[in-house]
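With one protein chain removed, the remaining protein chains of the complex are shown where they sit.
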Amino acid sequence: MKSTALILVMMNVVGSAANAQSAPKAAAVQMPDGAMAATPLLKDYIRRVDFDDIWQRPGLSPRDRSLVTIAIIVAQGRTNEMPFHFDLALRNGLTPRELSGVITQVGFYAGIPFATAAGEVAEQVYKKRGIKPEELSVSDTLLPLDKSADAERANGVNRSVGGFAPDLARYTNDFLFGDVWRRTDLTPRDRSLATIVTLATDDHVAQMTYHLARGKQNGLTAPQMQEVLIQLAFYAGWPRAFSALPAIEKAFAPAPAVGAKKP
Amino acid sequence: MKSTALILVMMNVVGSAANAQSAPKAAAVQMPDGAMAATPLLKDYIRRVDFDDIWQRPGLSPRDRSLVTIAIIVAQGRTNEMPFHFDLALRNGLTPRELSGVITQVGFYAGIPFATAAGEVAEQVYKKRGIKPEELSVSDTLLPLDKSADAERANGVNRSVGGFAPDLARYTNDFLFGDVWRRTDLTPRDRSLATIVTLATDDHVAQMTYHLARGKQNGLTAPQMQEVLIQLAFYAGWPRAFSALPAIEKAFAPAPAVGAKKP
Partner (left out) sequence: MKSTALILVMMNVVGSAANAQSAPKAAAVQMPDGAMAATPLLKDYIRRVDFDDIWQRPGLSPRDRSLVTIAIIVAQGRTNEMPFHFDLALRNGLTPRELSGVITQVGFYAGIPFATAAGEVAEQVYKKRGIKPEELSVSDTLLPLDKSADAERANGVNRSVGGFAPDLARYTNDFLFGDVWRRTDLTPRDRSLATIVTLATDDHVAQMTYHLARGKQNGLTAPQMQEVLIQLAFYAGWPRAFSALPAIEKAFAPAPAVGAKKP
């Protein structure tokens, strides 16, 4: 059996769903002639299955798909992919301030050294594009806080962390949630998306429950999360997508109808 | 007590087993004079315990040991070790097509960005050795499929993933298992070995069960897996070997004799 035929069939199925909506197309990707000469089969997969198929799927905007991909490669420390994907993200509509916001947010969830490594690459990309400092600055004014919801969140942190490590609890409440999460470089929805993807990339499944519920409240939807899983499979590896799926399904799947029998 | 004496005793024990078979020897490794000047003790360990002892053990051929090591360092993104180990792998008998096949396979299980980083290094190694493009190309003809076994596998994927993420299930069934796993750049046995090692390196213990059973069917043996564990300890760190051990033991250990009492 020829694999080409198989792929064409698959793309056809996927394509029919894509054409049902007039979604924005991902920025065109031209793979240079000599690229990936050492792994021609992988190059073929990336072109056909990744860029010509998955990146064109309508369930997640190209801009969001870039945001997800960037969160993955920053959390992985894959500096080799950053010049290409940072540039693609900007062409797909992510602003420089948002791109730097994703890098910063991933830093707090994967470790600051991953953010500083990505920042060095971003600086080169911004220089080439003539991005000015004022396009990257972030206001000191913080987003308003839902005091009741935040008190509940803080109580959870104080219960689980505050007993043994009260200062870590305070940094978590006052700094991480009281400052970082309230900045305007990212919308709460985008910040949730970057955080969830970082947790999945680092296999922090147990810690996804809270952030999935928060992300849903911040506006993420089930169809978007289905696409996030596909993006995770390709960029963070199949096992990470499969590990993250049960928590995502639990948070985003529609509740079963009342009276429905379990199989 | 002098540590040198201890190591010599240890090597002696290991060596006596080694001499019992006429296994192929690993390619000689000459560590350059100035190498690892900052960590002389580690250099000493790598020479004595790693290259002069572990790499000479007969339970796993040098070619397979290289395949395991490459899967580990590609999944880790350790580009610093790749020029040396890619070259050593080719000297140990892995073909360039197989080396690129391991890189590609690890990509799908650890994340494509790890494969593209490794591919860049491989390209330099291939250039130096004059490897031609036709030595790397992979046929479009796919390996035959055991339809009944694959239907069972696909049913499992559809049950666990297909409910919330039907398109991810389809990519898994049609693309990952229907195409990647059926390519001829790696034998199924080598593909299983690269996959299992990637899962262990990334601590995806829960997902090893299926792939260990598949690897056993594809020809991997208990003595080989015992050596894989030793290689994991040194190259992926002791904790990863210890985490992977229970699943590997469960899949590969001989069943206890009927009537045997548990201690």
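A and B are the chain letters, set down in written order, and residue numbers restart from 1 in every chain.
The rule is simple: a contact is a pair of C-beta atoms (placed from the backbone, for glycine too) under 8 Å apart; a residue touches a chain by one contact, two chains touch by 3 or more.
These figures come from a predicted structure and were not determined experimentally.
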Touching the hidden chain, out of B:Gln56, B:Thr95 or B:Gln226, is B:Gln226
Among the options A:Asn158, A:Thr187, A:Gln207 or A:Thr221, which residue touches the chain absent from this view?
-> A:Gln207
Check each of B:Gly77, B:Gly162 or B:Gly178 against the chain that is not shown and name the one that touches it.
-> B:Gly77
State which residues belonging to subunit A touch the missing partner chain.
-> 77, 79, 100-101, 103-104, 107-117, 119-120, 122-123, 126, 133, 136-138, 140-142, 160-161, 163-165, 167-168, 170-172, 174-176, 178-180, 182-183, 185, 198-199, 202-204, 206-207
Interface with the undisplayed chain - residues on subunit B | 1-4, 6-7, 9-10, 13-14, 36-42, 45-46, 49-50, 57, 72-73, 76-78, 80-81, 201, 203, 222, 226, 229-230, 233-243, 245, 248-249, 252-253
